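Just passing along the structure, written as structure tokens.
Other chains dropped; remaining ones untouched in position.
Naming follows writing order (A and B), and every chain is counted from residue 1.
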Amino acid sequence: MAVRAAVAGASGYAGGELLRLLLAHPEVEIGALTGNSNAGQKLGALQPHLLPLAGHVLQETTPEILAGHDVVFLALPHGQSAAVAERLGPDVLVVDMGADFRLTDAAAWEQFYGSPHAGTWPYGLPELPDARARLTGSKRIAVPGCYPTAVSLALFPAYAAGLAQPEAVIVAASGTSGAGKAPKPHLLGSEVMGSMSPYGVGGAHRHTPEITQNLSAAAGGPVSVSFTPTLAPMPRGILATCSAKAADGVTGESLRAVYEKAFADEPFVHLLPEGQWPATASVYGSNAVQVQVAYDAAAGRIIVISAIDNLTKGTAGGAVQSMNIALGLDETTGLTTIGVAP
Amino acid sequence: MAVRAAVAGASGYAGGELLRLLLAHPEVEIGALTGNSNAGQKLGALQPHLLPLAGHVLQETTPEILAGHDVVFLALPHGQSAAVAERLGPDVLVVDMGADFRLTDAAAWEQFYGSPHAGTWPYGLPELPDARARLTGSKRIAVPGCYPTAVSLALFPAYAAGLAQPEAVIVAASGTSGAGKAPKPHLLGSEVMGSMSPYGVGGAHRHTPEITQNLSAAAGGPVSVSFTPTLAPMPRGILATCSAKAADGVTGESLRAVYEKAFADEPFVHLLPEGQWPATASVYGSNAVQVQVAYDAAAGRIIVISAIDNLTKGTAGGAVQSMNIALGLDETTGLTTIGVAP
């Protein structure tokens, strides 16, 4: 079997990471690569780390060019995926790495994105309850956001098991690649090296409703979310520090037992041994999630901390993992749990 | 007037930063510099950025060598300050940059530090209510910890004004200099560059009782503190993201008004204009504190974020600021609010 894959938006960071993974995927053959403003350029000038594709020329993002593939990955700006997907036909697997089809609540979409809601596709976070069943055989996949991936995997077991009160407080640090490749002054190396700074504070970040959706689904009722993202001086990685007041009767032991069970059979999510804490460097370039839990008896809170690579498990690796499930391949095909460190 | 100052522990990061500031202080003359394991070495080999002191030889930390100064700064490992201070006499201003005399609660000291409590000295965070009165003329000063400086300045106005419920959730990122100069594998450049990782999770960090003490004093009653420190890939800086459930009736406007009033006359603490957020790069090498506030109506929480330089306002600059007050000098002498950026 050779799965022929096209990538719309191959010149950005998400597209580049996806190509890095697809080049190593034994069942995938890379087809058309598109990028509107960069159409006509060789990929070697835009993604110099992808040597095997250095001579590949980017094409325009049109339905004709994307036609004839088994899978089409969309790494487009928000709001552009629906129009492209419509033209691809129902038999093509379309994997949207943008936000367009993640939310079930049209009002939340419109509040945070300011445009009409395009719809909701099966959500590509396989580790969530019942997610794999919805992804198997699906022809449409909405890849989760990077922060929602890190946060939802950290907190869903606690909410599903009734260990946490429905008010989550999350502070997450992300590497700069999460902000994309479009040059802006505050993303210059001169500005970010040596600096930590917050943004989207007070519920303003667009990933807030997506996190809320996932945690509420796990809890079986509404969970309020206080989410503060921060920009960290590193190219990749998310460290999510998540906490909530503990439900009555929670102990350190019961907390750990729930997480051990939740991730026991997961190929990519690893609960670390007691005493060891996640570090983003350990998952650099890998699809692994490192998780650790603590119960703070004095504060009466559970704390769950997760580390991912925002471009791999948080974007392109998550996309490939869900593609594998949709196509009936082994879920781990072409993916690794080994980071590049130090 | 020339204040003659000695520094015990001049070879570490706190001692080096203190010397950087004292060299620029118009009223201070630098006297004895000591450092036990490095005694006999020239400072130029240990602190190559302090060119004017390059030829200065470190001495042993003994009462005889520290005698004859107006001020003695102690930058010693925890637990060593009391013995040295006793021998210096009651007329010498002793400024302890260690933890020994910060806590009022002997039981908390013993729980977190595992040794007998040495006592409590006037606490050198001048911006806290009534602190300046206690520091003026004092001959003993306990310099606050770096995290407690960033967190207490962020949250005390909310607690003093009754805007926040008594359960604070704090996640802070610190540059690596906060972990000191003793070489340990996890502090190697190879390990920390490109990585964010937590430590002391679940209330285990020694700064937890100090933060609790300050916030409880501001609130006039016990405040529980959930504090998670993280190590960030930068040499200096702390970004503290602090939140609490809002008290009834709080609005964004009332929150901002309280902070505007709290810091209106403070020389070092700056509430940023609305829409601008703190960044550690902006306070690099400066004694300034940048603060911003937000009210998250959906989550019902107030969020206060502060940025400091952990070595300057968080340690040595705070020490000089309190020394100035104790000696009756202008509080800002020798200190700056201008950062070195980018």
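The definition used in the following text is that a contact is a pair of C-beta atoms (placed from the backbone, for glycine too) under 8 Å apart; a residue touches a chain by one contact, two chains touch by 3 or more.
From a predicted model like this one, the values you see are computed outputs, not experimental measurements.
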(message) One sequence, 2 chains in place: how many copies belong to the entire complex?
(response) 4
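One rule holds in what follows: only the chains that are shown with their structure count from here on.
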(request) Can you check how far apart chain A and chain B are, centre to centre, with Cα atoms defining each centre and the answer in Å? (result) 37
(request) Mind listing the chain B positions that touch chain A in their complex? (result) 167, 169, 171, 173, 175, 188, 190-191, 193-199, 201-203, 208, 224-226, 228, 230, 232-237, 239, 241, 243, 245, 277-282, 284, 292, 294-301, 303, 305, 307, 342
